[in-house]
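Every protein chain but one is kept in place in this view of the complex.
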Amino acid sequence: MQKNENKNMFKASWTYDKAPESTDHVQIKKEYELYINGKFTKPVKGKYFDTINPSTNKKIASVAEATSEDVDIAVKAARKAFKGWSSLSGKERGKYIFRIARLIQERAREFAVIESLDGGKPIKESRDIDIPLAANHFFYYAGWADKLEYAFPNRKPEPLGVVGQIIPWNFPLLMAAWKLAPALATGNTVVLKPAETTPLTALKLAEIIHDSGIPKGVVNIITGAGETGASIVNHPDVDKIAFTGSTGVGKYISNAVAGTNKSVTLELGGKGANIIFEDAAIDQAVEGIVNAIFYNQGHVCCAGSRLFIQESVADVVIQKLKDRMETLIVGDPLDKNTDVGAINSKKQLQIIENYIKIGINEGGDIYQSSCNLPKSGNWCAPTLFLNVSQSHKIVQEEIFGPVLAVQTFRTISEVIEKANNTPYGLSAGVWTNNGAKIFHLTERLEAGVIWANTFNKFDAASPFGGYKESGYGREGGMQGLNPYVKFD
Amino acid sequence: MHPNLNNLPVYDTTGVNERIAKFCSRSIKKSSKNEGLKLAISMIDLTTLEGKDTKGKVQQLCYKAIHPHDSLKDIPTVAAICVYPSYVGVAKKALEGSKINVASVATAFPSGQSNLEVKLYDTKFALDQGADEIDMVISRGEFLAGNYNFVFDEIATIKEACGETHLKVILETGELDTLDNVRKASEIAMYAGADFIKTSTGKIQPAATLPVTYVMLDAIKDYYLKTGKMIGMKPAGGISTSKIALQYLVMLNEVLGEKWMNNKYFRFGASSLLNDILMQLVKAETGMYQSPYYFSKD
Partner (left out) sequence: MSRLDINKTYKLYIGGKFPRTESGRYYAVNNSKGNLIANMCLASRKDFRNAVVVARKAQPAWAGMTALNKGQVLYRIAEMLEGRKEQFIAELIAQGSSTKAAQEEVNSSIDRLVYYAGWSDKYLQFFSTVNPVSSSHFNFSKLEPVGVVSIIAPENNSLLGLVSMIAPAIVGGNTVIVLASESKPLTAISLAEVLNSSDVPGGVVNILTGNKDELYSHMASHMDVNSIIYFGNNADYIKSISEFASNNIKRTVFYKNDDLSNDFYESPYAIEKTQELKTTWHPTDI
């Protein structure tokens, strides 16, 4: 492979000793069952699958595989619980949700370790971002439960009923929180399915939900792969599907529920444009590029995976970016100094590696940081493709890995056109020190979340969701209540 | 060579703070910690800059500089002693035979509110007394009034007087208001002939901070890329614990890298930092947390 070399004049010399997060306090069972109707229950068909540590490819635990029979039991439990839960006063519902938030905070460290073990993300991200944000999300929506009429002036919001929620593997606990908290606050009951490669924190969350004393059947957490998800989507007694995942599956779901009374919200893929103007705070912009594409190994639907640099500063930005990439520590997710962890699964690694091959074959100039990758497990070095264009496949398609496609531009109108030249519309970033330019761009970029002079920021109070093929519906903030209510 | 002040990089403070948080979240343990702490000692400009300084006080500090903690083996000496011009002679004598430099503040330190003639005399006096390094202050009032040429010329004149003697230029970042100003002042100082740029006098709060130092390191990096000349960095004031010192070193390591990871290009202006590091090193050796009673205060 022809590598685009970097003459790094600022090479770090001081290497940090390993600083592994302790796993002593973490309890992982050998086998996990389905959480249905307030009990952990064996799957009807008795099938189990392995959940794997992606940094070693070793098995962590066996997890129950829910079949359509189990889905049916879970939906029935949720249906049975709906009447009681939805007629409970908002105040009381809120208190259960507050409890869940607190219980997550109390066990935050355990959650962080398991998240990194099961999903491969660096411990400092699960510790500082995923777990606190998940708790904050419950905290935020707990407060809405008794104030819903203020979110919808002149209308009377009612819960939808039984909600089926299917979440991805990139932010396992956080996505569970994003889905559960508003659904519960608005009085719905839930059947939630985590992704098959990262089921553990959702199952741990089931323990917490159980400890919260929430009425049985209000939250049911079942595990399995795509077929289990399909059973939820196609179950006739589910009133709503909330899905986060690929655009492909999103289209399948939206097609599958056509003609039924199910409502749907979708949070799908993206190919976010990250735009650097010559008048930007270049050093922070470089950091923003790193946050945009290497955060969580690039397993981020809103990743800034298309970089646009104004030509006059392209060389400087690319050089600084390469230097910065050299200081990224890639490796053991449980090491507190790790910046980039393991690729979530063998399958995802193959997808990423295939895109890298495509990028090379299409003539892009590849640059990868010179980090030493561990021998076992799934790893991908932070990667740039320079000198690519809008017609390159790696520019058009979501890679969902630490691979950045770099293009240059000359004028404002040109970059707006290119940034919007995609079926996706989840996120975009703009870097400039000029206030008017920021508003000019943020008004015109077709994306649900715009980060100006920052990137990949999340907050329970901030609505998140896409334009165009990146989905519909919002999660977070007051507007995040909308997907879970109806009006007569 | 003059700096182009019209086209300087700008900084976003929130972004800088986020980057700083990443440095601070590095977990430095075991041998890397030991290595870092010893390096930090070797970078200290052990400082006393008080109106009540006396010959006795300066002599005691010099002894401490040579003998940080005799019961610990392989402890480097500090880089320099930093005093007022009046005590340069005392320090020189006390440090005879050691490799420790004597740095003197000068140019109407700390405010810089005097004319150039006085500042020059102040500097020459320190040099005559044998100072190995001069720590000058810039005229912040003139800088904030936009008289950048004034500031530049003053530094250049002092550097001329210093000749080969190392000149550290104190920006007093606590008075400069914004990170963009810190960058601008760094640029002026480097182009005017500074060998080091230094954050603070220690007399104004805030003194050294990680974000301000980060911006100055970024300026040094760009200056090196443009001119090939390596400028040193000295954060001073408020760096009192091992933990903070290690955060600075992590930042230095990841921004400027190995060429700067030595006391030729990086100094800590500090007084109480030394003992805190020594306590950490003894703790590492004995496995027991330490008490200040066992570490000499001079």
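A and B label the chains in the order they appear, each numbered from 1.
The criterion applied here is as follows: a contact is a pair of C-beta atoms (placed from the backbone, for glycine too) under 8 Å apart; a residue touches a chain by one contact, two chains touch by 3 or more.
Bear in mind that the values here come from a model prediction, so they are computed numbers and not experimental data.
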TODO: Using the touch definition up top, pick the residue from B:54, B:178 or B:227 that touches the left-out chain.
DONE: B:178
- [ ] For the chain that's not shown, point to the residue among A:254, A:370 or A:396 touching it.
- [x] A:254
Task: Residue numbers in chain A that touch the chain omitted from display - done: 136, 153-155, 247, 250-252, 254-255, 257-259, 266, 268, 423, 438, 442, 447-454, 457, 459, 461-465, 467-472, 474, 477-479, 487
- [ ] Determine and list the chain B residues touching the chain excluded from the picture.
- [x] 12-15, 17, 178
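Rule of thumb we're sticking to: only the chains that are shown with their structure count from here on.
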Task: chain A-chain B separation of Cα centroids, rounded to whole Å - done: 44
Open item on the list: Touching residues of chain A toward chain B in the complex: what are they?
Closed with: 8-19, 124, 128, 279-284, 287-288, 327, 336-337, 433, 453-454
TODO: Would you pull the chain B residues touching chain A in the complex into a rising list?
DONE: 9-12, 14-16, 18-19, 25-33, 35-36, 218, 221, 224-225, 249-250, 253-259, 261
